[in-house]
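Only one protein chain is missing; all other protein chains are in place.
To keep things simple, chains are lettered A and B as they appear, and every chain counts its residues starting from 1.
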Amino acid sequence: MTLAPEHAPRMAKLSLAERLEPWMPLLLVPALILAGYLAIASPTSWLTLTVSGLAMGMMIFVIASGMTLVFGLMDVINFGHGAFVSFGAFVGVSVLLMLAHMTGAPSLMLNLAAFALAVLAAMAVTGAMGFAFERVIVRPVYGSHLKQILVTMGGLIVAEQLIHVIWGGEEIFIGRPEMLKGSIEIFGATLERYRLVAVGIGFVLFLGMRAVLRGTKIGLIVRAGVENPEMVQAMGYHIRRVFVLVFVAGSALAGLGGVMWGLYQEMITAHMGMEIMILVFIVVIIGGLGSVEGCFIGALLVGLMQNYTAFLEPKLALVSNIALMVAILMWRPQGMMPVIKAK
Amino acid sequence: MVRLLLSGDRPQSVLLGALLLTILVCLAFAPFLFPGTRSLETAARICIFIVLVASYDLLLGYAGIVSFAHTMFFGMGAYGVAIATQRMGTGYDALAVGTAAGAGLAAVFAFLIALFSLRVRAIFFAMITLAVASAVAVLVSQLSAITGGEDGMNIRIPRELTPAFRPFDGPVLGLNVNGRVLNYYLVFVSCLVLFLLMLRIVNSPFGRVLQAIRENAFRAEAIGYRVVFYRAAATVISAVVASLAGAIFAIWLRYVGPATTLGVEIMLDILLIVVIGGMGTMYGAVVGTAAFVLAQNYLRDWMGGASEATSFLPLVPDLLNPDRWLMWLGILFILSVYFFPTGMVGRLRGVR
Partner (left out) sequence: MYEPILTLSGVHTDIAQYQILHGIDLTVPRGQVTMLLGRNGAGKTTTLRTIMGLWPPRAGQITFDGAAISGLPPPAIARRGIGFVPEDMGIFADLTVEENLILAAVSGPITRDRLDWVFAAFPALATFWKMPAGNLSGGQKQMLAIARAVIEKRGLYLIDEPSKGLAPAIVATMARALKDLKRDGATILMVEQNFALARALGDQAAVMEDGRIIWTGAMAELAADAQLQERLMGLKMESA
């Protein structure tokens, strides 16, 4: 018996076109930015809007990524995901209000430390909530989309009401930490510092998530499980445990998104999670259910579209995103980066 | 005769039959049995919500599709009437045109959404309807030139349907019959007809195919039914009936606004009633609505009292605050989906 291969191995490479094809949707982002440039005559406004669009897109991505993976992995559609956004925002903002001496100080280190503490608290609470939510609300209704939608919607209502019980009925206004206030000027365009930070955080998270999904065994199990959960099981992995992990991580990320979103709006309400979920749904659908990359591109598109249209014709901001969804689904009915599902 | 009217779909339970009959009698003679503006309002609201909820049940219970755009269709009917009377002046023709226009718009929207999302994946429907409904709600509150914006629109209806009109000189059966009572009967009769019509639809071969699809879409497709077509048709029928209910609501209320027709709260109410009443039974809409509207009126008062009585305890009074009524409904809703998926009607019929 010989160990030598029968013919000399050559590392096969895909042709350029083959490599580019799945990334076609990525080109939509610059295309949309360009279209925005043409539609908005003023370059400085365009730059400002592009940055806020990207910031918004990143935040939507942070919120949507968990939802799309939860769907991909266990075919669970969670309408209650918005509850984690709201809860995260309220917990995070409460912490920030408690740490007023840190957020008010003109020191970037203290500000970031306060922000980090708020984020950690929010993620811990929403992660724990996610664990409970999965166990109590979602687990009994596996396999039935109808019941999942109904029950998770019910869970969302209860969670929203709980926020009212705990924090009172009104919205809370929150100022950004001292050093994240204000804006800088580049090429004559005013760019809010916080938005730039949000873009940074979102991008780092995306890269981190990609690294986990591609470079770790858990990541491989998640990606394989999205495609064919049964085979993952038959290989010896308890996909349920991985699913709970993803659910908790997704909930924590939604909590993080809630804090970011709350500081972006400088105001939080119990209903904010539900409101943002509308954009999240659009993102998840156009990205391709279960696809993190598609979700990222979709979130950027939706964020940009929302900001450009809000500038051009405020009434049509949401309508334009629905139009975007319609257009993309006409092009690719399963979303931009559909996940190949076994069976 | 009764059998024919009910399209052979009998209540199958003495208790349920008695309950339905009681509700029917109460609604039919509401102006005489419960005189007073407030109770007449409640009765008309029950009538309209029965139709609205039943039309939602047609979609959720029979076709197994979750929609969050039902209030949008409801609103289309209501705004149709409002806009038509504003443009065409007061008159029955305006009411008819408005109703028809609202129904037509609802049908077109429903058809497009259904074709678009059901073709791809049935679960997209829930998400897409949520997005579209919010977009429409935003538009309605912002396009104030057409819709009156957040303030809504007052509707002028023919004099015969207003309290100022008095057809008889004296009281009839002890009641001073005025145009408002006539208006109530317009509501009652229209709603009864619409309800019986829907009962007919779900008990027709079409309705049976819908149920077959709900149980197993693949099998239905394999047998040769075009699933997308049937689901789209159910969506359109459901939307049109909802818009008709909206038109009736507008004529009754003589006002339409975003909160009264398009609000998220109303959508949640519909969902709760269908599930608690019993999905896929039609009669669930009747008993569910009656129970829900009555509970809404009395339970809230009770919660207020209980909240005050427990004010010395921590947290409990906040939980019992009447404003938190929705939370208890949410919990009830979740429990219903788990433990009583067939709802009140299922219980009464002794199913599971």
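Rule of thumb we're sticking to: a residue touches a chain if its C-beta (ideal position, glycine included) is under 8 Å from a C-beta of that chain, and two chains touch if they have at least 3 such contacts.
On a predicted model such as this, the values are computed, not experimentally measured, just so you know.
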item: Chains in view touching the one left out; value: A
item: Omitted-chain contact residue, chosen from A:Phe206, A:Tyr237 or A:Phe281; value: A:Tyr237
item: On chain A, residues whose C-beta touches the chain left out of the figure; value: 1-7, 9-12, 14, 217, 220-221, 223-224, 226-228, 230-239, 339-340, 342-343
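Definition applied: only the chains that are shown with their structure count from here on.
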item: Mean-CA-position distance for chain B and chain A (Å); value: 35
item: Interface residues, chain A side, partner chain B - complex; value: 77, 79, 137, 140-141, 145-147, 149-151, 153-155, 157-158, 161-162, 164-165, 169, 274-275, 277-278, 281-282, 284-285, 289, 314-315, 318-319, 321-322, 325-326, 329, 333-334
item: Touching residues (chain side chain B, partner chain A) in the complex; value: 60, 64, 66, 116, 119-124, 126-128, 130-132, 134-135, 138-139, 142-143, 264, 268, 271, 275, 315, 318-319, 321, 323-324, 326-327, 329-331, 333-334, 337-338, 341
